[in-house]
Each structure stands twice: as C-alpha cells, then as structure tokens.
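I have a structure I would like to understand better, so I am pasting it below and will then ask my questions one at a time.
Apart from one protein chain that is not included, each protein chain of the complex appears where it belongs.
Right, subunit A next:
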C-alpha cells in the first residue's frame, strides 16, 4: 500500500514532502496514474495537490495573470480574464483530451509532464509564459522554455513544486490560433500542433508574430525565421508557404507509433497555411 496525502495548505505540503522526500506529487492524476499502471513509474508514496487552494484558479495581479498549477483545464477555459487576454491558451486547452480529462487534468500537470505533444505548451511559449517554482523557503520565476529541458524533463529539484504560470495581460495580439492534428479529434495526442499569435495592422499587415509547434521536436519548437518571414507582409497563401520553408531547419520530427517524420514535416507547414483563413475573414 502507498501512503497518499491530501494536504490543504502549503505548510502541510512542505511538512509531508520533508517527511516523505521520495513522494511523487500529482494533481489530476491523468498522466501519473497512466504511467504507474504501465509500470513506467513506481513512487513510494503520493501527495495529491487538488485541495491546495493556493494553487487553484486565476488571479489578476494588475499587468499579469497568475494561473495556479492545480487549475483544471475546464476551470481555465471558462475564466473571464483568461478568455479576454489569453485566447490562444483557451483554444489549446479546449481541445485537450475530453470533458472528463479536462475536469481532472491541470495546467501544471501538462507543463511538468513536458510531453512534446502537450497541448497547452505551444500556447504558453507564444505568450512568453513564466513558471513559478516554489519550495519550503521561497520561490523563483523562470521562462517556460528554460523550465522544460527535454521530452518529459523539467528543471525541478526535489522538494520543489510548480506553483503556477505568470502571463502578461496586454500583449496586443489580435489573431490567436491553435490547431492540432491527431488520429481523432478528442483524446488524441497531437501528431503535430501549432499555436500562433499575430498582431495585424488595420490594413492586415503582420506587425508582430509568435509561433510555436508541438510534436515536431524534443520540446516545443519556435522559429524566428518563420516569424521574420511574416513581418511586414499581408497574409496570403504565398507568404505563408514561403515562411514555411524556414521551418525545415527548425524542426526535427520523429517517426513513432502515431505518424512518420515526413508526414509531421508536411503537416507542420500545412498548418501554417491555415492562417490564411483569417486573412479571408472566414474565421478569427
């Protein structure tokens, strides 16, 4: 039998982690329990974070929003402030898993799992998210791309937890897009995914652009080459196709059970073409 603790305050959490330093923490359990069942992990004891109010919900701190690590995807996508300022994150979290997975799974769990296919990650990269790490004596903030260091690996030491993510509110993006390609619409790990935020001028020229791809490299892939190829341009199939040629150098897709590397390469560029729909006004 494994000990399972259900701390209600951070004080209780630190005490448990001190008593049982080999515990695994979990929030929704939608990644951890699947791995335990597959025999990939066998933690001595468990600590459940779902009752820690300090890690729940979205706080408005003036220029920034703080999303607690144990906030479920369902709660995240209905939070007014997130809907207003972080549309690309809402779009990504809305296609993660299925309703029960979104009711259980959390943004913190998605980040710490650090799967190249994690749906919230490309959105968090384009929004320049910073994660807050806490331990019993203090906290620190680091950019998400420094926190995630490889597939399934994050920069988290024993006794530290992810407390949440910080995001600037007024980023000025007026086009937010997320798409994932999977074997089916729901419950499917992305074969490839793309998050994009753009600032378009009144005449439709690209002023600024941030794009990120999932599942086509060991972690989320960004490409300044693609972004620069879009700046100053009017969105069109030709411009997007041309920008896509810059992607080849940036991505390093693998062949796995879900798709081949060539298909991932092709589809990453094809997803870029979708942004043309916004130029045509068929979507926004």
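By our rule, a residue touches a chain if its C-beta (ideal position, glycine included) is under 8 Å from a C-beta of that chain, and two chains touch if they have at least 3 such contacts; residues count from 1.
One rule holds for everything that comes next: contacts and distances are computed from a predicted model.
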Name per UniProt, for the chain absent here [options: "NitT/TauT family transport system permease protein", "Assimilatory nitrite reductase [NAD(P)H] small subunit", "(2Fe-2S)-binding protein" or "Isoquinoline 1-oxidoreductase beta subunit"]: "(2Fe-2S)-binding protein"
Per the touch definition above, residue among A:10, A:79 or A:101 touching the missing chain: A:101
Candidates A:1, A:157 or A:257 - the one touching the absent chain: A:1
Interface residues of subunit A (partner: the chain not displayed): 1-6, 28-30, 33-34, 37, 46, 48, 50, 74, 97-101, 103-104, 185-187
